[in-house]
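As you look at this complex, bear in mind that one protein chain is not there, while each of the others sits in place.
The letters A, B, C, D, E, F and G name the chains in turn, as written, and every chain counts its residues from 1.
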Amino acid sequence: MDIEELLKKVKKGEMSIKEALDLLSELPFKDVGFAKIDFHRRLRRGVPEAIYSPGKTKEQIKEIVKEMVNKEKIFITKADDAIYEELKYFPNCRYYKDCKMVIIGKKEEKKGGGYILVACAGSSDLSIAEEAAVTAEELGNEVKRIYDVGVAGIHRLINYADEIRKASVVIAIAGMDGILPTIISNFTPAPIIAVPTSIGYGTGLNGVAALMAMLNSCSPGIVVVNIDNGFGAGVAAHLIMEKLREK
Amino acid sequence: MDIEELLKKVKKGEMSIKEALDLLSELPFKDVGFAKIDFHRRLRRGVPEAIYSPGKTKEQIKEIVKEMVNKEKIFITKADDAIYEELKYFPNCRYYKDCKMVIIGKKEEKKGGGYILVACAGSSDLSIAEEAAVTAEELGNEVKRIYDVGVAGIHRLINYADEIRKASVVIAIAGMDGILPTIISNFTPAPIIAVPTSIGYGTGLNGVAALMAMLNSCSPGIVVVNIDNGFGAGVAAHLIMEKLREK
Amino acid sequence: MDIEELLKKVKKGEMSIKEALDLLSELPFKDVGFAKIDFHRRLRRGVPEAIYSPGKTKEQIKEIVKEMVNKEKIFITKADDAIYEELKYFPNCRYYKDCKMVIIGKKEEKKGGGYILVACAGSSDLSIAEEAAVTAEELGNEVKRIYDVGVAGIHRLINYADEIRKASVVIAIAGMDGILPTIISNFTPAPIIAVPTSIGYGTGLNGVAALMAMLNSCSPGIVVVNIDNGFGAGVAAHLIMEKLREK
Amino acid sequence: MDIEELLKKVKKGEMSIKEALDLLSELPFKDVGFAKIDFHRRLRRGVPEAIYSPGKTKEQIKEIVKEMVNKEKIFITKADDAIYEELKYFPNCRYYKDCKMVIIGKKEEKKGGGYILVACAGSSDLSIAEEAAVTAEELGNEVKRIYDVGVAGIHRLINYADEIRKASVVIAIAGMDGILPTIISNFTPAPIIAVPTSIGYGTGLNGVAALMAMLNSCSPGIVVVNIDNGFGAGVAAHLIMEKLREK
Amino acid sequence: MDIEELLKKVKKGEMSIKEALDLLSELPFKDVGFAKIDFHRRLRRGVPEAIYSPGKTKEQIKEIVKEMVNKEKIFITKADDAIYEELKYFPNCRYYKDCKMVIIGKKEEKKGGGYILVACAGSSDLSIAEEAAVTAEELGNEVKRIYDVGVAGIHRLINYADEIRKASVVIAIAGMDGILPTIISNFTPAPIIAVPTSIGYGTGLNGVAALMAMLNSCSPGIVVVNIDNGFGAGVAAHLIMEKLREK
Amino acid sequence: MDIEELLKKVKKGEMSIKEALDLLSELPFKDVGFAKIDFHRRLRRGVPEAIYSPGKTKEQIKEIVKEMVNKEKIFITKADDAIYEELKYFPNCRYYKDCKMVIIGKKEEKKGGGYILVACAGSSDLSIAEEAAVTAEELGNEVKRIYDVGVAGIHRLINYADEIRKASVVIAIAGMDGILPTIISNFTPAPIIAVPTSIGYGTGLNGVAALMAMLNSCSPGIVVVNIDNGFGAGVAAHLIMEKLREK
Amino acid sequence: MDIEELLKKVKKGEMSIKEALDLLSELPFKDVGFAKIDFHRRLRRGVPEAIYSPGKTKEQIKEIVKEMVNKEKIFITKADDAIYEELKYFPNCRYYKDCKMVIIGKKEEKKGGGYILVACAGSSDLSIAEEAAVTAEELGNEVKRIYDVGVAGIHRLINYADEIRKASVVIAIAGMDGILPTIISNFTPAPIIAVPTSIGYGTGLNGVAALMAMLNSCSPGIVVVNIDNGFGAGVAAHLIMEKLREK
Partner (left out) sequence: MDIEELLKKVKKGEMSIKEALDLLSELPFKDVGFAKIDFHRRLRRGVPEAIYSPGKTKEQIKEIVKEMVNKEKIFITKADDAIYEELKYFPNCRYYKDCKMVIIGKKEEKKGGGYILVACAGSSDLSIAEEAAVTAEELGNEVKRIYDVGVAGIHRLINYADEIRKASVVIAIAGMDGILPTIISNFTPAPIIAVPTSIGYGTGLNGVAALMAMLNSCSPGIVVVNIDNGFGAGVAAHLIMEKLREK
C-alpha cells in the first residue's frame, strides 16, 4: 500500500488516524516521497553526478551513463580516449582531453557573480588545474586561469595581482613543496582551496609532502582537498559561488 | 637615499628620469611603501593575528602581545590558564576556557549575511568546535552550534535539518571515522569545511584516520583543514562570509 | 503541522490528497515517525549506547548519562575511578575496574545459545580481554575466558582445545606479533574476531604490528577490530549470538 | 615403528607399558593420527583450500592443484585467463572472470539458514564484491547482491532496506572513504563484515583510508578484513552461517 | 581415559588395536605426552621464560612468578624498582637496575666455547646493551663489553680490534643512524646481531631510522632484532653459542 | 600610469611629491622595476632555470624552452631521449644521457677556487651522481668524481684520501643504508652534502632508509637534499663555491 | 715514498726514527698494508662480493665483473636473463634462474659441520628461499629445503620435525603474516633467521606486515633481515656455520 492509498482510506474513514500514523512510521524507506527528497537533494546541492573511471570497464561506465543520461548531467573523471570512444554517441557528450574528463549533458550558462581563479605553479600540474577549471565552468561559473607556463618561479604571480585580489574564490594547485596557496594568500582576501598534486619524487611521496605543507600552512584560512582532486576543488568552489549568487 | 629624496631630486632636475628608474629598481625591499602594503594585506584579508601558544613561554607571549596590542586584534590559540593570568591585564582581554583561546581586542559587531553552522558529533570534539565557533563569532559572524551532547548517533541531525540547510557555510567536526561531514552533505547545498580531531585511539592515529576519511569523502565538494585546527576552519568560514557580505 | 494533524485534515476533507502527498514529501526529517524508527533501530540492532571517555570531562559525561539514563543501558568505556565516583549514584551503576568500564542499567539475563570464548595470550592484554568479555556478558551472553596467566607460550591452548572447539564465537586478543588468532583458528570452526592490543614496544608501533599480522593472517576467515577495541569485539560477538538465538 | 606396531607389541607383551608411554611421548609429530587430526580440522573449519596466485607461475599452480585435486575443493584467487587456460582440463573447473577466481571441485548445494547480503557502493568495487559473493555461494550459502550500479550515492540503500534488515550476515565493501558499512549498520541488526578496497587515489593510499575509517567506525560491532580481501570476507561470513545452521 | 590406561587395556586384550588407534587419533591435545614435549621444547631451546612488564601490575607479575618459580628460571624485562620490591623475597632473586631486569633462579655456570661481544656506540644505549649482556651471561655465556663511554666516535673500536675479531658472536647496539654494526662488520668474521635503540630525535622516529639502516646495511650477513630488544639479542646470541658448544 | 610617467609628472611639477609617494606605495606589483629585480635575483643567486620533466609532454617542454631560450641557460632534468629529440634543434643544446639531463645554453668556463668532489658507493647510484656532477660543471665549477665502479666496499675511499681531504665541498651519494657521507666525514673538513638515492628494496622504501640514516648521522655537520635530487645537490655545492670565489 | 723505501732509509741511517714515525703517522691511507688488510678482511669474513643488479645496465655489470673476475667469487643478485646472456662467457659462470642469481667462480666444496635448513610456507616465496639456499650452498654449506609446495597450512611442518630439530641454523621465509619463524621456533633449539617477503596485498604493504610480525615475535631469539633479502640470510647463516666449523 502506498501513501496515496493510505490517505484515501483515511479520507474515506476506512482507516483510523492512529492506524495511519502507525503505518507511516513503519514504512520509512519505501516511501516514494523519500526518493523525491533525495532527488531534490542532488538538485539543490548543485553537485553533479560523477563517475570515477579507474577500476571500471568502459562497458560498465556506458551502462551507468545509460541509466542516468536523461535525468542528470554526468561527469566522468580520470577517463581516457577509449572511454570517450565508447560514450561519444550520447547526445551532448564532450571530452576534455587535457584533464581526462568526459562530460555528458548541456554546459550551463554563465551565471555571473564574480569569477573563480585557478592558479598552478608548473605545467606539470596543468592536468589537475584543468580538471578544476572545467568542472567549475561546466557548472556555470566564470573561471580565470593563471598557469604560468614557462616560468620557474612564483614571482610571475605579481603580474596577476589584480586578478588574484578580485577573485571570489581561488583554487591554488601545487605539487612538490605545496607553497603556492600560502604565497597566494598574501595577495587576496578570497577563500583559497588548495589542491596538492602527485607531481614530484622522493620524499614528495606522490603528493603527501604538498598536502602536509598545505594543511600546516602558517597562513590561516586555507582549506584543502585530496591529492589530485581537481574535480572536488571545482565543486567546492562552485558551492561557494552558488551561495554568493543567492545574495 | 629614500624615495622622497629621490623624487625631490627628480623634481629639482638633479636626477634624470633614467637614473631615477634605475635606482627605483634597485631598492625593492627598503621602500616604506612595502610595509604599508603588507599592512593593507592583513586588513583586507580579514585574517586576525594569531599566536600559537605551544613552544612559547608566557613571557614570550606577553612580549609579542605588547608589540601588537594597539594595532590589531590578537587571538592566542591553544592557551591555558597560566597564559591568561599573564595577559588578563591588557584591555579587552577575555578567555574562552572551553577552547583554550585568549582574545585581546574588541569583539566585532555581527555583520549579518547569514550564519555559520558549527556541528560536531561527540562532546569529545567540543573543544575544537568551540575554537571554530568563537573564532567566527569574534570576527563578526553569526554562528549556530549543533553539538549533539548526549547522543550516540548521527540521527539527531535530522532534527536540525532546517538549520543545516539554511546555513551559509557549515563547519563539520569529527574524530574517529570522520563521517560527519559526509553525512551533513546530504542535508545542505552549503560549502562544508571539515575538521578532523585527534579524538580516538589505535588506528585513529590521533586524527589521521578522520582526516583521510574526509579527504576521500565520496561526496565531492568537502574541504578540509589540519587536525584539531578549529581556528583555521573559523577563519576560512569567515573569509567566505566576507565574500557573501560583499555582494 | 505534524502528521497527525495532516491526517485529520485529510479525513475532514480540509486537505486534498494531492496536497497531503506534497506536504508529506516535504517534511522528511521532522516526522515523529522517524525518531521512532531510529529508536527501533537501536533496540533491534542490540548495540548499547556507549560513551567513550577520553576527551570528555566527568561533568560532561554525567550530563550525557542524565539524558539517557531512563531510556537505555549505557556503557562508559575507558573510564577511570574519578568518573565512577561521579556516576555511582545513578541506579544500577557498576564499575569494572579491570577494564575501566562503567555500566549503568540492569545486567541482562543469560539468553543461552552457546557461549563466546575470550582468549588472550598474556596478562598484559587482560584489560582489553575483560572489556570484550564484560561487554558480551552484560548483553546477556555466556562468556568463557582463557587468559593463560603465567605461561610464556601458546602451548597451553592445547589444554583448552575442547572449549575452543565448541565456542559459538571466539574473540582472540593479542599484542606484539598478533599470532594468537591464527593459532586458534587451527582449533575451531567458529568465527574468530581478532583484537590487536597496543602492548609491545619499538616496531610494535602501539599495536599496528599486531593489527597488520591479523589482517594478513594466512588463515582465511579471521575478522579484525580496532586496536584495543575490546568493546567493539564484544558487541560484534553479541550480534552474531543474537542471530544464533533467532534460529 | 608406527603406533599400530607399538600397540601390537604391547598386546603381545613384547613391550612394557612404560616403554610404550615413553615412546609415545617421543613421537609426537610422526603420528599418523596427527595428520588425521589436521585433516579433520580443515573439514570441520569449513575453510576451503585457497591458492593465492600472485608470485606463482601457472606451472607451479598446476602442480599444487594436481596434488590436492581429488581430496579437496580448491579456490585459486587473484587468477587470470592464462592460469585458467592451464587448469581448465581438471574436472569441475570453472572461472569467475569478474573476480578473477578459478574454482575446482563441485559447487555445494544451498544449505539454507538465511542469506548473506553483499553490498558495495560503486561498480569499481564490483570485482572484490564478486569475490566475496562467489566464495560464499560456492560454500553452499545463499547470497543476495546489492551493487547499486549506476548511482552516485548511498540513498539507494533505502530501496533495499528490507533485504538488508533480514540478512543473516552483511558484507559491506567500499573504497575511498569506507563509509558504507557504517551507513548499513543503521539498517540492520546483522553482523557486518567490512571490506576496504584499493579503489581511489591520493590519500586513499590504496585502501588504507577506507580501512582506517572502517576500523574507527563510530558504529560499534563492525569487523574488518584486509584490503581487497573479498575471499576472506566470504569465508568469515560462511563460518557464521555454519554456526547458524548448527542450531 | 589416559594413555596408560589405554595401553593396559590393549595389553589385557580389553581393547582391539583398531579401537586403540581410533582413540589415539581422537585425543590429540589432552595427551600428557604433549605437555612433556612442550616441557622438553623449552629446555632444549634454551630460551628462558620471560615476563614483559609494561601493561602488567606488580601483583599480576608476582602471581605469574609464583606459578613458575620452582620449575624454571624467570627473566622479568623492562621492570622497575617497585616490581623488584614485590619480588625480592623469592629465592635467588636479583635486580639488574641498569637494564631494568629482575631475574629469579640460579645464574648458570660459564659453559665456555668462546665469548659474545656486546658493543654500543654511546652511553645512551647502555641500558639496552646491558640487557643483552646480562641475558647472555645469565644463560651461561662469557660476555665482553665495549661501551666506549666518553668518546664521540667510532674510531675507538680500533683499540678493540682483537677482541672484536675473536668473538664468537657480536651484538652491536646503536640508535640514531644505526651505523655501528656495519662498521664492526669490517673487523670480524663473526655473525653480527644488530639492535636498534630508540635513542635520538626527529626523524630518528624512536629507533625506526636505526632499524632501517641496519636492515639495509650494505654489508651482507647482519641480522636484526626489534628496537630496544636487548633481551632478544641476548637470547639469539646464546642460541648460536649453544650450537657452538654442541660441536 | 607607469613609474616613468610618474617621474615625468613629478619633474614637470604636475604631481606633488606626496602624491607621488602615495601612488608608489599603491602599485607594488605592477611596477616594471619589480620584474627586473626578479631577473636580478636569479642571476645573483646563480641558480639556473630548471624544468622538471615528469608530468609534462615534450611539446609543453618545448614551448617553455622557446620562451626562455634567449634569456637564460636552461636545465631540463629527468628527461629522456624523446625530449632531447624534440629540443636538439635549439642552439647550444646537449644531452647528458647518463643522468637524463638536457641543457640549453653555453657551458660556463671553469671559474677556479678549488673543486667539488662527487662520490658514490655503487654504480647503481651513478645516474644521480652524474646529475650532481654535470650540474656543478655546467655552472663553472671543477668537479672530481669517485664512483668506485667495481668494488663492493667503502675501503677504496682510502686510495682517494687526499682528493677527499682537499675538496672544497663534497657531494656524497648513497642508497640502501646511506652510510657513505658519514664515512667520508672522517676524511675531510669540507662541508658534505648527502644525497639519498632510491636504489634498494624492501625496507629501503625507495630511499627513505638512506635519507633517515643521513639525517640522523652521528657525524654532525652533514646536510641532506631530497631523494635522487642530484640536481639540487649540484646547485647547493655551486652556491658554496660562489661564496668561496667571492673571497 | 712508500713504506719499503722509508724502512730502507731508516736502515741506512738516512732518516731518524722520529722522522720515520712522523711520516708513518702522515700516510695512513696510502699504505700497501692497508689494502692487504682489507683483502684479508674479505677473505676472513667469508662474505662474497655481491653485485645488486637493479639500477645498473648489463654493460656496467659486465665491467664490474671484468675487474673482479680473477680475484674473487662474484654473486650477481636480482639478475635476469639478459644479464646472464651478457656474462655467460666468463669462466665458471652459472645462472640460478629460480632466484635470479648469476654466480661467477668455482662452487665451494661442502665443508661439513651440519646443515642449514631453509623453510618457506608457500610457493610464492620460493624465489627468495632459493636465493638463500643457493647462496649458502655456493659458500660450501649443506642445505636442506622444506618448501611445502602444495599445502595450505603449516601443519606439514610436523612431518619434518626431525630435520628441523637437527639443523644447525634455520632460515624461515614468509610473506603475509610472517608467522612461520615463530611456529618453527617450537620445533628447534637452532638459531632462526627470518626473511620477510613482499608477497601479499593490501595492508601487507609489500612485506612490511611480515617484517613487523617477525620483529615482534613473542618467541625470543629470532633475528631478521631485510624484506626479500634471501642473499643476506644465506650469508648470515654461512657466517654462523663458519664459526661452528672453527670448533
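Assume contacts are C-beta pairs under 8 Å (C-beta built on N, C-alpha and C of every residue); 3 or more make two chains touch, one makes a residue touch a chain.
In this text, all values refer to a predicted model and were calculated from it rather than measured experimentally.
Participant: Quick one: which shown chains sit in contact with the chain that's not drawn?
Facilitator: A, B, E, F, G
Participant: One chain isn't shown here. Among A:113, A:189 or A:204, which residue touches it?
Facilitator: Answering carefully, the residue with contact to the hidden chain is A:204.
Participant: From the list B:140, B:189, B:207 or B:234, which touches the chain that is not on show?
Facilitator: Looking across B:140, B:189, B:207 or B:234, the contact with the absent chain belongs to B:207.
Participant: Any idea which of A:141, A:168, A:182 or A:226 touches the chain not displayed?
Facilitator: Of the listed residues, the one touching the omitted chain is A:182.
Participant: Footprint of the hidden chain on chain F, which residues?
Facilitator: Touch set of chain F with respect to the missing chain: 41, 44-47, 50, 113, 165, 168-169, 185-193, 211, 215-216, 219-227, 229, 231-233, 235-236, 238-240, 242-244, 247.
Participant: On chain A, what residues meet the omitted chain?
Facilitator: 121-122, 153-155, 176-179, 182, 186, 200, 202-205, 208-219
Participant: For chain G, which residues touch the unseen chain?
Facilitator: Contact residues on chain G toward the absent chain are 3-4, 7-8, 10-11, 13, 17, 20-21, 24-25, 28, 31-34, 36-37.
Criterion: only the chains that are shown with their structure count from here on.
Participant: Quick one: compare the interface residues of chain A with those of chain D and tell me same or different, with half as the dividing line.
Facilitator: Under half of the interface numbering overlaps between copies: different.
Participant: For chain E and chain G, let me know how many angstrom lie between their CA-based centres, rounded off.
Facilitator: Chain centroid spacing, chain E to chain G, equals 24 Å.
Participant: Averaging over Cα atoms per chain, report the distance between chain A and chain C in Å.
Facilitator: Centre-to-centre distance between chain A and chain C: 38 Å.
Participant: Take the average of all CA coordinates in chain D, do the same for chain F, and state the distance between these two points in whole angstrom.
Facilitator: 54
Participant: Scan chain E for residues touching two or more other chains and write them down.
Facilitator: If we look for residues of chain E contacting two or more partner chains, we find 28, 34, 41, 50, 186, 208, 211, 215-216, 219, 226-227, 229.
Participant: Judged by the touch rule stated earlier, which pairs of chains are there in contact?
Facilitator: Here the touching pairs of chains are A-B, A-C, A-D, A-F, B-C, B-D, B-F, C-D, C-E, C-G, D-E, D-G, E-F, E-G, F-G.
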